[in-house]
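Before we start, here is the structure in question, set down as structure tokens.
One chain of protein is taken out of this complex; the other chains stay put.
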Amino acid sequence: MKYLSILFIFAPIAILGELLHWPAVVVFIASALAVIPAAGLMGRSTEALAAHTGPRLGGLLNATLGNAAELIITLFAIRAGLLDLVKASITGSIIGNVLLVMGMSVLLGGLKNGVQRFDRTQAGVNATQLLLAVAALMIPSLFFFAHTETNGPVESLSLGTAVAMLVIYVLGLLFSFRFASPEPALGIEVEAEEHSTWSTRTALLVLLGATVLIAILSEVLVGAVEETVQMLGISEFFIGIIVVPLVGNVAEHAVAVQTAFKNKIELSMAVSLGSSLQIALFVAPLLVFISLLMGNPLTLVFNQFEIVALFVGVLIAAFVAQDGETNWLEGAQLLTVYAIVALAFFFVPV
Amino acid sequence: MKYLSILFIFAPIAILGELLHWPAVVVFIASALAVIPAAGLMGRSTEALAAHTGPRLGGLLNATLGNAAELIITLFAIRAGLLDLVKASITGSIIGNVLLVMGMSVLLGGLKNGVQRFDRTQAGVNATQLLLAVAALMIPSLFFFAHTETNGPVESLSLGTAVAMLVIYVLGLLFSFRFASPEPALGIEVEAEEHSTWSTRTALLVLLGATVLIAILSEVLVGAVEETVQMLGISEFFIGIIVVPLVGNVAEHAVAVQTAFKNKIELSMAVSLGSSLQIALFVAPLLVFISLLMGNPLTLVFNQFEIVALFVGVLIAAFVAQDGETNWLEGAQLLTVYAIVALAFFFVPV
Partner (left out) sequence: MKYLSILFIFAPIAILGELLHWPAVVVFIASALAVIPAAGLMGRSTEALAAHTGPRLGGLLNATLGNAAELIITLFAIRAGLLDLVKASITGSIIGNVLLVMGMSVLLGGLKNGVQRFDRTQAGVNATQLLLAVAALMIPSLFFFAHTETNGPVESLSLGTAVAMLVIYVLGLLFSFRFASPEPALGIEVEAEEHSTWSTRTALLVLLGATVLIAILSEVLVGAVEETVQMLGISEFFIGIIVVPLVGNVAEHAVAVQTAFKNKIELSMAVSLGSSLQIALFVAPLLVFISLLMGNPLTLVFNQFEIVALFVGVLIAAFVAQDGETNWLEGAQLLTVYAIVALAFFFVPV
């Protein structure tokens, strides 16, 4: 975490570059790098707040603000009309969490600690929840493929699906709070002790500051996307599916991997599965509603590739999570699937 | 069960409406409502017969007559050439059982009784059997999508698949009879004690009467479908996938939910999984053969949507069933998937 702070020097570079009209690639890379520590700070302040408010409200804070950085970036992208990038970043966040983060955690945790065991109940609930989320994301898309002629029903269907997703997300939180072990199941309070030195006031100020900074950086980042895409010859889709999710979650990813390394695989999987659930069942439907209010309605229509990647990724993760134990080979398997998927995304024509 | 009897008053209304040429919607709704208690009566008489014949023959009776009401309705629909409605009602019955009925059972049973545990062996066998059934239903459809030019092979493939399905259905029954616990695994003898007051003679007469009544109501119902579809602006497909399965199985559904509420989740899941297996591996192939004899050959070609709904529904149900325990959240998850699927079906263009 500390080492990431050095990336803050890219914040003034990004803003300066934007004002002085530096090449878009430079502005893009600088703002992307600067988002990393800002998102990390946002996560830490959320946890510090959660430590002060008690487990219930704290869990709720983590459940709603855990992916706030990515939410802010995608809101700016919606305003700029980059809907494909927004949808790609939803897909990328989910598979990034279940394949890359979980894969790295299971691989390193397994190499260090041998076979790691955990309670199957919560992991099973999360895996089913994730499978449901993917099903919910698939259905409007498949509807669209089968009946492309009409756009109206797809929007209504997306809205209805979004409502259903939010309902089951809230029920899932209720279930975790009431039935789960004292350890948090969906939130990220791993390093709570270290942060509890921050007072509520400090935490709120840091949260506010980080939010403003991310908003500014998002505006800069999104503004530089189109030109960057043209210059580098990579697709907007690739930026959405690989770059945005990485940038918004590096700090969180680091926590998940460290936790697995410390032989707390259960907590590590709660972080990675929980974060992807939050994106799928909370952020995605929220974006549907907000985008409608912003006049740029986002439908839950993903391309065939995203659907296959989501389905395959979640299915394999569910298989790994379900038997209650992990080993390094399973981590390597998850990473292999991620590598193949990322390679395929890279080759998608611009 | 008793409360459903009141719906019998719709039987004369439906028949009268048909004779006096009332609006099709009225006739359709009245006949649909009247089928509910008639199907329930049919189920009760089958169970009463089964109670007299001993477990083996009784299990066989349940295994063949358990979905007789729906079989009758679909036969009339085949005669009227409504093949899409027939196929939709097969899909709808399967996902209705594994998502709606099982979901409601697991949700209410879990809220009342907390975590409910059951023996994994039979549930695992049923889940694999169901996955196999869905694979069998998918393969001719995918064949058709890939090679639309020729119709002949699809019919032959449907027939061959139907034979394979019947064989594995019979083997599944044999397995259940020989290896399962004394409690019925595929049949519905839940309330056998209450019904055993009916003599064989009474049961046979009731069975005959209910069959005749359902036949008449089916004729009326099917005759009113097309006009109803036009007047209400909903699709024939929606009627097939949501309305027909509901109407033919309300009584059975009520039994499954009550059983879960009484903390007999194993029996409840045997009812819902068993009923969907019966539709998939017994009723569907039977319809293929009978439709051929009737000159309106039904192929096992489902639309993309039905296939996705079947696959996703059965996969999630298999995940829920497989770990040997259920909780209310899993019930809510199944119902959420059903709601999203039903919503999508509702928006399918007329």
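Lettered A and B in written order, each chain numbered from 1.
By our rule, a residue touches a chain if its C-beta (ideal position, glycine included) is under 8 Å from a C-beta of that chain, and two chains touch if they have at least 3 such contacts.
Note that the structure is a prediction, hence the values are computed from the model and not measured.
When the whole complex is considered, the residue among B:80, B:157 or B:232 that touches the unshown chain is B:157.
Screening A:135, A:157, A:244 or A:315 against the full complex identifies A:315 as the residue touching the chain left out. The residue from B:138, B:254 or B:290 that touches the chain not shown here is B:138. The chain not displayed touches subunit A at residues 303-305, 308-309, 312, 315-316, 319-320, 323, 325, 327-330, 332-333, 336-337, 339-341, 343-344, 347-349. In the full complex, subunit B contacts the hidden chain through residues 120-121, 124-125, 127-129, 131-132, 135-136, 138-140, 142-143, 145-147, 149-150, 153-154, 156-157, 160-161, 164-165, 167-168, 171-172, 175, 179, 318, 322.
Assume only the chains that are shown with their structure count from here on.
Averaging Cα coordinates per chain places subunit A and subunit B 40 Å apart.
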